[in-house]
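Have a look at this one.
In this view, the complex is presented without one of its protein chains, the others remaining in place.
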Amino acid sequence: MEIKVSLGAIEKASKDLSNWGRWGPDDQIGTLNHVTPEMIAKAATLAPKGKVFGMGIPLGSTGPQNGLFGGRWNPIHTMLATGTDAVAGRFDDPVSIRYADDVIYMPVQAATHWDSLGHVFYQDKMYNGYDARNVDSGGVHKLGMEHARDKMVGRGVLLDVARHRGVDWLADGEGISNDELDAVAAAQGVTIGKGDFVLIRTGQMERCYSEGVWGGYAGGDAPGVKFENCYWSQEKEIAAIASDTWGVEVRPNETKECNQPWHWVVIPAMGLTMGEMFYMKELAADCAADGVYEFFFAGPPLVITGGTGSMINPLAIK
Amino acid sequence: MEIKVSLGAIEKASKDLSNWGRWGPDDQIGTLNHVTPEMIAKAATLAPKGKVFGMGIPLGSTGPQNGLFGGRWNPIHTMLATGTDAVAGRFDDPVSIRYADDVIYMPVQAATHWDSLGHVFYQDKMYNGYDARNVDSGGVHKLGMEHARDKMVGRGVLLDVARHRGVDWLADGEGISNDELDAVAAAQGVTIGKGDFVLIRTGQMERCYSEGVWGGYAGGDAPGVKFENCYWSQEKEIAAIASDTWGVEVRPNETKECNQPWHWVVIPAMGLTMGEMFYMKELAADCAADGVYEFFFAGPPLVITGGTGSMINPLAIK
Amino acid sequence: MEIKVSLGAIEKASKDLSNWGRWGPDDQIGTLNHVTPEMIAKAATLAPKGKVFGMGIPLGSTGPQNGLFGGRWNPIHTMLATGTDAVAGRFDDPVSIRYADDVIYMPVQAATHWDSLGHVFYQDKMYNGYDARNVDSGGVHKLGMEHARDKMVGRGVLLDVARHRGVDWLADGEGISNDELDAVAAAQGVTIGKGDFVLIRTGQMERCYSEGVWGGYAGGDAPGVKFENCYWSQEKEIAAIASDTWGVEVRPNETKECNQPWHWVVIPAMGLTMGEMFYMKELAADCAADGVYEFFFAGPPLVITGGTGSMINPLAIK
Partner (left out) sequence: MEIKVSLGAIEKASKDLSNWGRWGPDDQIGTLNHVTPEMIAKAATLAPKGKVFGMGIPLGSTGPQNGLFGGRWNPIHTMLATGTDAVAGRFDDPVSIRYADDVIYMPVQAATHWDSLGHVFYQDKMYNGYDARNVDSGGVHKLGMEHARDKMVGRGVLLDVARHRGVDWLADGEGISNDELDAVAAAQGVTIGKGDFVLIRTGQMERCYSEGVWGGYAGGDAPGVKFENCYWSQEKEIAAIASDTWGVEVRPNETKECNQPWHWVVIPAMGLTMGEMFYMKELAADCAADGVYEFFFAGPPLVITGGTGSMINPLAIK
């Protein structure tokens, strides 16, 4: 499909794709409702090799944050007790357990993470019609991360766009159309189904790692899905979408009228769960090697009450 | 078995149960080595109902920390952007995405968490013989949490000690013997196997929730396994052990010579992975209802480089 | 004067005492404008003994915060480098400076502090008519602490209400009238002048220290000035007012219609700078001993850009 992205297109898509009320007036998990226990049970059969891929990136000072978006920073990890303390005798009078302890301070979206549905507003509203003022300095009082505590499990499918194009990575600014996603799936011999957790690999993160610099990642330009993806994601009835970029959608954005137009629709109108900064290198290599692009997916969020998201280490199990 | 717990008993057990070198001189994951891909593949078949239980407790100011142990505090969650900001027009000039963002600051062991093997020392040594001075203010340079990023998956088994005793919860200070664990397993019709993730339910956390106060949880008295459990865990070759208490082992401790004697052995000598503050209420009810105490377990840690552990939301999938 | 405190009385006082526009439409420091260089020069002559009193309380985990107000917590102080690290050899390869370093995390109003004029709103407005929406998650964009960076200097006067009453401390809930403040000044032989920094001692903090528990301090009941004090402070044209309590005004408040009625007026209407949790014990003893209740005052705030206040260690120099 061809969409001229604009505020008008956002408005139209917000109406076309609204899931408000679809799962009742009190729903707080949106498209995660697509997943049924049967799907989970079936998905669990997709792990015959017993091979596990952790897709979380390391949390520490060398992470991708650079202040480009939202003033986020990299995880700050400090210690409360150390082995050097122990050797120095800190725990010896009286004789106590010798231990180390530590603290982490980070924006919940600073590394590999889920967005909760409380992360983005359209005008003064949140998904399912909740008032945006439900999110104040005290936290996300509606649509917080905690509602998905036991929901991030099901069939995972990798769409390896970079490999399908025959490149190590897409260049920043390259958009991924709905047709291309379908073509990738077809070429991989996999069908996207209702309730799937769809992982889209652009290779951008691997480029950053190979170059040793994050550059505009996170906050700057990136390959990613085109705005039209909102229609695709709705039609396929997927549970969630994730990518190896910081924001899933293509950057620079397809319009000058606003930034992040796809986000404006998929979170507030559809209630689509979104994952960002998933590390997919070894998973993708394994899929290419055995030709199997589906797997058991388990990506539990931390139960951050009132969170706009959660840092995670999502697992693909094949 | 009957052990008079003492510093001497710790020393003996440390020798009896040492896994140093068992998986090579560079090993950093200890008993997680017991888990094989075959076990994982087989464990994935234990989810026929597709029912998911998230065992992480909420991260927020109402958590269990009270300063009793290590000066830990409850998660502090603050906002970087809000819906009230959005409604006030903060994102309108130029027109930008209306979003909320947030930050969390917490000791990694303040709520439901794994201990990494870098958390506890015996004398000046860590598991596998590493020098304790590998843990300084810069972090855990050996045996950090990151080494287990893709390891916390396998067969889970619940040992519901409280239900076996016919009580809602064990009282603080009540110890759980090896014989009792075996009896619980037998009564439940389940066998503890090599590479299992063993979850021990005492009911203590449920008592706290039902009473509405955390009291001495975390840091104070608790029901839990007796010191002798280190022999049981080694013999069974389990991958990991977890409980619904803050420290797995019984409190007050079984000796006055030191605190947390079981920890002194299982982490530094054995390299046993340990989970704490697992919320098990609904899982336990389900197991009691269907009589099935084994399940697929997926408890991915965050990839906290140099972490003494990680907050988690571990999943049991039946 | 006798005022029946109510929302109506607040509204009336807000009109009676408004300083909006008094120092121009762009003013951001309110009553600190009362201080002139001549006053400062003269105040500097009030230090003939060269005796210095630091009135900041220690910043650390044993502070007064208990969650009663605003979810504030006590300062969290963690290390980035330690002497135990140094002795363990952390800085020896290559040979580098052996040092310790540390971090502090705290609400700016958690201990001894100034409020900035951006701290309190009346309806949708701030002092001088600024819109309250100038304070968003990005900070205090008008009336932030930074505007007072070189303003907190002048003549200090202690009004030792507790000593005047002949008690070690006033009981929680005891109000201090304008007449009493005048009587204390008269008895002390001191006159409150334009541009003064007025320090009011109730003894409450000393009671807490002597009892070893903070109890309702901060956030609960306290002795303090009555609502009518807003008229007194305006008439005297003082620069700032401070006390040894957490909120200057008496608690329980004098009305049930709202909390902290005096704050509603003195910050948004008058632009009065306010200091809280000043430790005055030794200063007060010295004043009682030599009969001199005026001194040179220097209480520089940190230059917290966009801050609602700043933690401080204000000095009285006699």
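Residue numbering begins at 1 within each chain, and the chains themselves are lettered A, B and C in the order written.
FYI, a contact is a pair of C-beta atoms (placed from the backbone, for glycine too) under 8 Å apart; a residue touches a chain by one contact, two chains touch by 3 or more.
The structure presented is a predicted model; accordingly, all values stated were derived computationally and were not measured.
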Missing chain: touched chains present in the view: A, B, C
Listed residues C:I3, C:L68, C:A132 or C:A183, member touching the removed chain: C:A132
Option touching the unshown chain, where C:P64, C:G275 or C:G307 are the choices: C:G307
Absent-chain interface as seen on chain C, which is shown: 7, 36-45, 47-54, 56-60, 70-72, 75, 77-84, 86-87, 94-109, 112, 118-124, 126, 131-140, 146, 149-151, 153, 257-260, 263-264, 296, 298-309, 311-315, 317
Touching residues on chain A - with respect to the absent chain: 61, 67, 71, 73, 76, 79-82, 84-85, 88-90, 105, 133, 136-138
Interface with the undisplayed chain - residues on chain B: 71, 78-80, 82-85, 87-88, 90, 103, 105, 137-138
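One rule holds for everything that comes next: only the chains that are shown with their structure count from here on.
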Chain B onto chain C, rotation angle from CA fit, given as a multiple of 5 degrees: 180
Same or different residue numbers at the chain A/chain B copy interface, by half rule: same
Whole-Å gap between the CA centroids of chain B and chain C: 45
Separation of mean Cα positions, chain B and chain A [Å, integer]: 26
Touching two or more other chains - residues of chain A: 71, 78-80, 82-84, 87, 103, 105, 137-138
